[in-house]
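Apart from one protein chain that is not included, each protein chain of the complex appears where it belongs.
This part shows subunit A:
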Amino acid sequence: MGADFEVYVHVPFCLRRCGYCDFNTYTASDLGAGASRANYARMAAREMELVYDWQCAYGIAEPAASTVFFGGGTPTVLSPDDLVFLVERIRTLWGIAPGAEITTEANPDTVDETAIDRLAAGGFTRISFGMQSAVPHVLRTLDRTHTPAHVTRGVRAAQAAGLDASVDLIYGAPGESLDDWRTSVRSALDLGVLHLSAYALTVEPTTAMGRRIAAGTLPKPDDDDEAAKYEIVDAMAQAVGLEWYEISNWAAPGHESRHNLGYWRNVDWAGIGPGAHSHYRLPAGGDDGGGGRAVRAWDTLHPRRWGQQINEGQVPFADHESIDPQADLEETIMLGLRLREGLDLQAVQARTGTDLAPVVHALTGDGLVTCTQGRITPTLRGRLLNDTVIQRVFSAVLH
């Protein structure tokens, strides 16, 4: 392990907050303590240096970054120069591996051709557009400000600039019919994208939408409806040659998001920015007894406090958890079972000493997984009932 190293940069700004969103993002442009939109790139770069020094102090020697991902919030509220500047900082500190994947998320109405060209020139290889829907009333329900035309223009520009373009869709918004959903999927695929993410709308109680649903003024998303919509997108994507490779992700072969695959393969990554999570395997043989163990740390959530910590010269970690072998095993199982490449049975059996044949047999019998070459992969039904599959594997190996 530790062969790959990834860098994630969180940009906690949006022009407006969407009613369903519970991400760590802010619409004010200046949050104090240097955490302003204008100054953000400098703060993030400073954090990278602090993190780099911290890694050295703990003997964590990372290879050159194989992927970089800017997420948010809306990373494209920063100027392309700021984004490129941060890529360069990463290159200076850790290095960027040849052929690395460098992605930014973008709201369709915050990028234009000029910006995209500058990103491409600055080393970006991929843009992921938050399309969400192609149906105006659904976009309204989701508080999105862009129009389907923005999406077309952005994707065309990215393709023209030689970037891989991906679009995100959300299904299950209140009032969205099955036909609305087909329209959205069709529009996305008609753009000729080689990567598609589709997420069931997750309503968090703390969001504006969550409160409206709790108050009964908006209908609650329905699991059966979402299941039907999942089957629709899976079939339609497959029909144009995009295969699922993770539960919510489809791609033409070779165009998977390598950065996200890294999360599911449990590689090391540094998370930069307020609330960002990092994951490291500690070097073996340390005298703290943590040798070979993994640790997950996360940055202080509020940008102002985050900025203060950086100004004081501290890595702005809020807290961390040490992942014991049991938790590590649980993560390996739950993440592996989300992937088309599947869960490596031999590895799990070796770690637990448990024969997985009976549970695999039962899951196969229930049509939830298939098993090939020592790996189990969820079927379509097993993707939809993924928690059930995970729990059944858990109960077979954990006591």
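Just so we're on the same page, a contact is a pair of C-beta atoms (placed from the backbone, for glycine too) under 8 Å apart; a residue touches a chain by one contact, two chains touch by 3 or more; residues count from 1.
In the analysis below, contacts and distances are computed from a predicted model.
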Chain left out of the displayed complex - its UniProt protein name, from "Elongation factor 4", "ATP synthase epsilon chain", "Quinol:cytochrome c oxidoreductase iron-sulfur protein" or "Monosaccharide ABC transporter ATP-binding protein, CUT2 family": "Elongation factor 4"
Which of these, A:Trp94, A:Tyr230, A:Tyr280 or A:Trp306, touches the one chain of the complex that we don't see? A:Tyr230
Which listed residue (A:His146, A:Arg338 or A:Arg375) would be found touching the missing chain in the intact complex? A:Arg338
Out of A:Ser248, A:Gln349, A:Thr364 or A:Thr379, which is the one that touches the chain we can't see? A:Ser248
Footprint left on subunit A by the chain that the document does not show: 8, 199-200, 202, 223-224, 226-227, 230, 247-248, 260, 263-264, 269, 271, 275-277, 279, 296, 298, 321, 327, 330-331, 334-335, 338, 366, 368, 383-388, 390-391, 394-395, 398
